[in-house]
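Left out: one protein chain. Kept in place: all the others.
Chain nomenclature is as follows: A and B, assigned in order of appearance, with residue numbering initiated at 1 for each chain independently.
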Amino acid sequence: MRNYNLTEDVFVNPGNMGCPGCGATIAMNLALKALGEKTIVTIPACCWAVIAGPYPMTTLKVPILHTVFASAAVTASGIRAALEYQGDNETTVMAWAGDGGTFDIGIQSLSGAAERNDDIIFVCYDNEAYMNTGVQKSSSTPYGTNTTTSPGTGWKKTRKKKIMEIMAAHRIPYAATANIAYPQDLINKFEKAKSIKGTKFIHIYASCPTGWKIPSEISVKIARMATKCNFFPLYEVEDGIHYQLNHVGDQSVREYYKMQGRFKHLSDDDIDKIQNYIDSDFEVLLGRL
Amino acid sequence: MVSEKKGMKLENTVSLFISRSAHRSSEMNKTGSWRFSLPVYKDKTAPCSAACPTGTEIPRVEMHMSRGEVRKAWEKIIWENPFPAVCGRVCFHECEGACNRKNLDSAVGINSLEKFIGDIALSESYTFDEVEGTTNKRVAIIGAGPSGLSAAYFLSKLGFLCEVFEKESEAGGVMRWGIPSYRLPKNILLDEIKRIEELGIKIHCNRELSIDEFNNIKNEFDAVYLGCGLGASISPGFEGESLLEEGSIFLKRVESEKMSLDGQDIAVIGGGNTAIDVARSLIRTGAKATILYRRRKEDMPAFIHEISAAEDEGVKIVELVSPTCVKHKGEMLEIDLQEMTTGDIDSHGRMSVRPLGGKRSLIYNKIISGIGNQIKDTWHSPDQNNSKMELKNSIIDITGDTPLVYGGDLTNKNQSVSDAIASGKEIAIVLDLHFKGDSDIIDSLEKCRVGVNAISFEIYRGGRKQYKEFVEFKNVNIDYFDKEDRNELPQISKEESINSFNEVEKNYTFQMAANEALRCFNCGVCNDCDNCRVFCPDASIIIEDGKRVIKTDFCKGCGVCVTECPRSAMGMEEEKV
Partner (left out) sequence: MNEKVMEGSHAISEAVRLCNVGVVSGFPITPQTHIIEAIAEHCSDGTMKAKYINVESEHSAMAAIVGASSAGTRAFTATSSHGLALMHELLHWAAGARLPIVMGEVNRALGPGWNIWTDQTDSLSQRDTGWIQLYCEDGQEALDTVIFGFRLAELVNLPVMVIIDAFLVSHTYEAVSVPTQDEVNEFLPAFNPRIKLDLENPQALNQMASPQYYMEMRKSMQLAMETVEDIYDEVEDEFHDTWGRRYGSVEGINLDADVVFVTSGTATTTCRLAIKDLTDKGESVGMLKIKMFRPFPAKGIQNALKNAGKVAVVDRNFSFGAGGIFAQEVKSSLCNLKDAPVVFNFIAGLGGRDITTDTFFEMYEKVNANDIPQTESEWIGINEQELK
């Protein structure tokens, strides 16, 4: 095993308000390692709106602008425009939204920024439900999930929105998936995103022990399994059409599903069905390479 | 007044209290209070270390090697073993048999790495640190084999003054005379011995002691260590056995004479390493070698890789034949063989054999016995009447004024260089404890135990802690390790092998060694991989003075660091409420 050779610089402070084992906090730490101190972050309503700390504290060593739920992307656009007006073309502006602020309420503003190709990095740290408000279903919630708004037998029977395909359809210069369990890959992608002008979209798989009903200590392990079973493949899309796969998973989804309380009601048949979904999605992805 | 606009500041007149962090870090938020259990850095014992007779902390050796820190790797080894270059060639390497990595692909080449590190130490002339302080106690050591020299090494490190009495013309014992140079080149051995000698040890060669001299020495020294090995060969016990040449003598001759046995047909009786060493040496003298063994090939006690190397070189193995008689047949020797067949598994788990009806006779130019050795003189073993401490690798008799300690092949179940080193170390610590007046030597020794058999000199000296927990394969996070082929040592050509006593196995290149060391899981040993810090959701692991520290003010006890530690060098501990 070769060790990660990540910078010792840390741009997050301890004392964050995240739940124990929060994947989204790991994601931020890694992202800022790549982006460095010349970064401005805007955060809409999401777990991170809390994690970053209530008045009068801050969890980040870079400026944060908290904004409303729907507006992460365009707030970043506004910051970027202001910096450009002031002659600053160097500072990275990053919108940092959860899946709700990306897939659902934030998608309009995100689509607008992407269409304008505003020079921002939009990050969705995806924990697959409205976790901050107590685990309600989002359009990122995968098929088969129990949430507080898809409870009991009312578990979600529709599939997770393919946000990457939507973003690729905007033909933005760079879109990539990343995973907290693959730090070097994640950092590489942020460094790449930083070097490209225009709208960059990074979709990070960020586990949520609270919402997924898993022990906190397997937070990273479960995220890794998601990629190893192709539930969450790691890939990049340049200019919306040039696909590159970073990791080929070779495991079945069964164990991944079985380890999580949010899926515990699923039968073997349900999981077989999910496996088919995953396989066909992965086929589609391979076809785009 | 607004009209003074150019210089006007309203900061103090218009209230502006908004939700902003005002430069205050979330460090004011002590999330550590949320915690129920706390991660701790906790080194553990790796199975390789536990299996190693010398208790070497192999994971840390490989950690240094993987970073290219050869000197540190060597320093780690010599805490427990003064013969890395020798052991890297001749050790049974039970470590590799225990290696967790073999459950993933194949064991780490620990033995080969030891050879690489040992050889670099020789070529770079690394020396042992000088000993500081002395106990002024003098210890006589009988036999300059691996146990005697190791005893001298460890005793010297503890401040004892050692003199070694060796019956042969040169030191080394079985390493010098019993292991052929194609496995252990003479210069390597001599260099490692020289380094030990340089600690200030006197080695008296050509001094085979009589019992009277032994008794004089007992009076003259504060303690005596007997590590003189098994000086007599075991009699095969059949008619005409006097016509056989003894294997150990043959091997000694091969070392000292330039022998040519071109075209001769020579048989070797036995199935142990001595038999294989003899047969492979014979090949190198130009002879045709046949091993006659009374059990099956798979029952041979010799190393499997040695057996197959012998066969590769042209050694013929005849299984399931038991010699009953050897006699002259002209200039040749004829050996009568009883054909054997397999029976039941015996109490030692070994397949028993019993005679089958058939007999046959074979004719050879010469027949060599490679069966094994036994104690030469009765005073080489402790007095049956005295009470003794029987330890794992030695026996101590402190009934007289002068403590007598027996070790090496005289006491060891496994007769190997590594076990002999373990004896030397064990007796050094025991004598130290004895002279310090330790009230419970057994217990004190246990505190230095690594695994089941080994004693750690480093633990004894406080250089490392004793790790109670062991790392099993299931404790390793194999998500971090991809399957990777083991780096094997390159070999000289077969032609060169069978026509010379040149060392068959060459060495790693530096890069190969580093790569192979990188395969090591470093079970139970923090190698600064940084996963714990990288994955800490709470930024509560920091590096302070080069070491990772858990900031308990903030750690929420999620346990991610422990799970993501690839090598089980961390653990969770319940919080005291």
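Throughout what follows, a contact is a pair of C-beta atoms (placed from the backbone, for glycine too) under 8 Å apart; a residue touches a chain by one contact, two chains touch by 3 or more.
Note that the structure is a prediction, hence the values are computed from the model and not measured.
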Touched by the hidden chain, restricted to displayed chains: A, B
Touching residue (missing chain; options A:V74, A:M94 or A:V253): A:V74
Missing-partner contacts on chain A, residue numbers: 37-38, 40, 42, 49-50, 52-58, 60-68, 70-71, 74-86, 91, 108-109, 111-112, 115-116, 118
Touch list for chain B against the chain that is not drawn: 1-3, 5-6, 10-11, 13-23
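Keep this in mind: only the chains that are shown with their structure count from here on.
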Whole-Å gap separating chain A and chain B, where each centre is the average of the chain's CA atoms: 50
Complex interface listing, chain A residues touching chain B: 1-4, 6, 8, 10, 12-23, 25-26, 29-30, 52-53, 55-59, 61, 64, 66, 180-181, 183, 209, 215-221, 224
Residues of chain B that touch chain A when the two form their complex: 19-22, 24-31, 34-35, 477, 479-481, 518, 521, 527-531, 534-540, 542-543, 551, 553-554, 556-560, 562-564, 566, 572
